[in-house]
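As you look at this complex, bear in mind that one protein chain is not there, while each of the others sits in place.
Lettered A and B in written order, each chain numbered from 1.
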Amino acid sequence: MTSKWIGKRVPRLDGPERVTGELKYMTDYHYNNMVWGRVLRPPYPYAKIKSMDTTRAKNLPGVIAVLTHEDIPGFNGFGIVVPDQPVLCEDVVRTTADAVALVAAETEEIAEEALALIDVDYERLDAVTDAEFAITEQAPKLHADGNIHSHVVIKNGEVEKAFQEADIILENTFHSPRQMHAFIETEGGWGILEKDGTLTIQCPGQYAYRDRLQIARALAWNPARIRVISSPVGGAFGGKDEITVQIYLALLALHTGGRPVKIHYKREESVIAGMKRHPFKVKMKTAAKKDGTLLANQVLAIADTGAYASLGGAVISLAIEHSCGPYKIPNVDLEGYCVYTNNGIAGAFRGFGVNQVCMGIETHMDMIAAELGIDPIEIRKKNVYHQGDVSSLGHVVKGSVGTWKTLEAAEKCDLWINREKYKAEISEPWKKRGVSIATSFHGVGMGIGLPDYGAASIQLLPGGRFEVGVGCEEIGGGNGTVYAQVAAEILQCDVTDIVVVQGDTSRTLDGGTVTASRSTYTGGRAVATAAPNMLNLLTKAAGEIFGVSEEQVRVADKKVVVYDADGKADSSLSFAEIYDYLYENRRDTRVEGHFMLPKEKKEIKGSGGAPHRLYGYLTHVVMVEVDTLTGETEVLRVVSIPDAGKVINPQGLEGQAEGGAVMGIGYALYEDTIIENGYHKTTNFSNYILPTVKDSPQIETFPVEELEETGPFGAKGIGEVVMIPIIAATISAIHDAVGVRIKHLPATPERVYAALKARKDQTNQSNEENVM
Amino acid sequence: MMVSEIDMISPETMEECLQILNEYEQEVRLLAGGTDAVVRMKEGHWRPKLWLNIKGLRDLRFICEEKDGIHIGPLTTHTDMVQSSLLQEKADVLVHAAKEVGATQIRNMGTIGGNLGTASPAGDTIPALFVLDAVIELSSVNGIRRIPIEEFFVGPGKTVQHKSEMITNIIIRPQEENEIGIFEKLGPRKAQAISIVNVAISLKMSGDGWQCAGGKIAFGSVAPTVIRARKCEVLLTLQELNEEGISNIASLAWKEVAPISDVRASAAYRRDMSTALLERGLLRLMKRWEDR
């Protein structure tokens, strides 16, 4: 069957309002009687609160409310998995990202001034700033249960025996950066206490229903009295998955006499208060046979989650689940810790722990290939698992697996075939080029032990258009257009006949998060589940109107057609006419679709949720040029080869692939939020180095489509894996160019230069020794 | 002081401006492009009682050649400099440096006077002004004084400019025939970057070969103020600027600098990069000389 909309480059339906600035983000709204909210943060990363006095602040003219922990009606804590982060600190602060008090005032300046008038007496404590130290007995305990938030282990086979039998063993330690989401819209929004006593929170997020629950828990309110509007979002990448300012807005709104309260962080506050990617230290030991067959992998990963858990436990679980790459390694010993420190807070971020471990296994694949003289694509092909194989974790992989195809496409792409030619085309004599590849994968959906479901509603509108409601927010990826494509395909109408509504607890059903590479799969499948119900509704109504049986009625090409006994089209009704009929007869015009995401039945013991039923796969080919005088690296070309199953919108997929590649380049070469002794040294975009257009390469995307039978039209997910293998590929390409391996990311000019210099010194030294 | 309590006056003439500078008794600061001043206001470092907004003094935005050199008005933007055919012809090093400042928006806003006034050791145009022997004209109600650029800065953010004075002209020497210049910058990325190290070089070549008749080199970001690399300059004329000669000269650069470590780079890296950038700059200059 040929598709009218699936697989087509449908331009974004919300494009016009985005390119004209007409689209209102939550932080763009304006209310005439508004007040400004601000948050007081502690000056120390770890301290006891001895006393707090808000009198002076409350007496400042223009101040409307000053709130502390005493003003929280419900539970003083939030956190997606373990709510260990205080909404407002009571007796201790564990990070400069903590919140101590809230202010509402007539102007932002008065609010700012009031913050300075809140008297808090702190007793400073020694901050815990090293994750490895945090695990030891000597370290002060930041939480009642100690500093280990979670510990996951996966073991399979006999690692020690395999190491003894191996022909080659590599052992290295990798450090990864504290990457910042750097969404362009900082955290912010509105809290409004409505006249009917309900509360409206307009705040960009990644799961309105869960935000609502967390707000309700802090207020001790029935969630039904709270409406959360969370879409559109000016970028998220996981950084708006957790509560940002929603609870502050709610608390303040209860104390402003019905006046809407706005909080909108300045970038400086976002840098300090916002979640970051977990910095990891990954020790990896990998063994192989002479022919390149992988024998064993041993991993110890330590993740610094900062002061609070948020999704840190899930991050380390996913990291360990993915730490062997998409390969069959018979003997594995994988262990991960998620550890509390006083270094800000870490949480969900695109890639979710896989970035950090992929760097290890893919670097080792490259090193093993080089040492054994095997082609880097060949060695990967030799070790990958296929659908139906047993993975390194010991489970049978049931979803579609595209690694092999992506590697084959990499082998055949121009950049790889002609790499020696391109490498020779250096732009200046002191520069060197390298080309390398890496491959990775990423689970789609939540894994075992977490609720994972999709839901969508479709409503027939006056005039014959359809409103498709999906909980998953529009965070940038264009999922709304995908939902319209799926609906239009099944409902046999134009995509422009579809109105998509997202992220609003009063208008959309609870369909889970827009995270975990799940929104195309989940939202798309939910729409595909709801749409047949709409077809039924239409055909049933048409049958009634014409007094024929439903079997004689079919939806075709924007109308409902009645066929005569010979199967010949007899007459038809437009969707608008059907709507009129239903409306006149007071009949429902709305349908729903619900489904549960497929999951593995049995959790691998101790793994914290592994394995997933579905994974997306991707291979990157990267060319870099390194300036040997300065250590600067430029990524010149990238080929991205994703297996996302069926591609519903190629333009949207390319958008993900291109944006993910540049975010991966940022991780590999530029980005790090520097925290020293618990204090942020990074303050804003002047010293957090994001790639600009001039630092971004030419990117080509060649999807291979390994159809997933459970997905909508065969689709899987792609949002995260797009930024993962490029990290290792870039670093291996630096090695290909100049012969040094950077294991501490980002590979800044200074780090690359230092490695080049160390190698030079070593060579000089060994030359001297040879002479002697 | 809150931002909303700061006053602003926008004088219509330079005379009016100097008058205010002379008479206003509380803290007053000049405001032109705002790329530094407004940032510092927002960060709370600069909260004067009064902003003296000189952005509208169009008479202070000019580039022209006079007998004593090329005159550049303090309100000349970086974009103005990049687009000036006079500067392209006779002050290429300054054009290169101006191109490396921020990005389009910042180049459209930021002025050369502002760059001098804020006196950042990392300011990109300042090393170029050093090698072009810039003279800074300071005016006040009491008259005019001209300060050679090497005497203008006294430390990071500090200059010899008095509170009652403003920069009213910048005079540079035009490059001579066979004089070519280059600005090399190492930043953390390729655009919108604050220099880790930068260097401006201007060489007078003699004849067709690789022999240099004399030249000037100035480094930024490696000392409290921009500094001239005089030892390297002496070496420029002592040997041909072939690969070996260049390498010899550049290898001395680290001795000329006194960098510090900060969040952007270590002192050791900055020292080595002084050598690297000088080498890269000279190599690129000689390539250009060869291809001319």
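Here is the rule we go by: a contact is a pair of C-beta atoms (placed from the backbone, for glycine too) under 8 Å apart; a residue touches a chain by one contact, two chains touch by 3 or more.
Just so we're on the same page, contacts and distances are computed from a predicted model.
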Listed names "Heterotetrameric sarcosine oxidase delta subunit", "Polar amino acid transport system permease protein", "SnoaL-like domain-containing protein" or "Carbon-monoxide dehydrogenase small subunit", matching UniProt entry of the absent chain: "Carbon-monoxide dehydrogenase small subunit"
Visible chains that the absent chain touches, using the contact criterion stated earlier: A, B
Selected residue (touches chain absent from view) among A:Gly660, A:Gly678 or A:Pro703: A:Gly660
Per the touch definition above, residue among A:Arg56, A:His69 or A:Arg267 touching the missing chain: A:Arg267
Residue touching the undisplayed chain, where the options are A:Pro11, A:Gly62 or A:Gly449: A:Pro11
Residues of chain B in contact with the chain not shown: 3-4, 6-8, 10, 31, 33-35, 38-39, 41-42, 51, 53, 55-56, 79, 102-106, 108-109, 190-192
Touch residues of chain A, complete complex, unshown partner: 9, 11-12, 14-25, 28, 30, 181-186, 232-237, 264, 266-267, 475-478, 651-652, 654-655, 657-663, 684-686, 690, 692-694, 696, 698-699
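Note that in this section only the chains that are shown with their structure count from here on.
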Inter-centroid spacing, chain B versus chain A (mean Cα positions, whole Å): 43
Complex interface listing, chain A residues touching chain B: 107, 109, 113, 428-430, 627, 629-630, 632, 634, 670, 674, 681-682, 686-687, 689, 691-695, 748-750, 753-754, 757
Chain A contact footprint on chain B (complex, rising order): 2-4, 103, 186, 188-194, 196, 263-266, 269, 272-273, 276-277, 279-280, 283-284
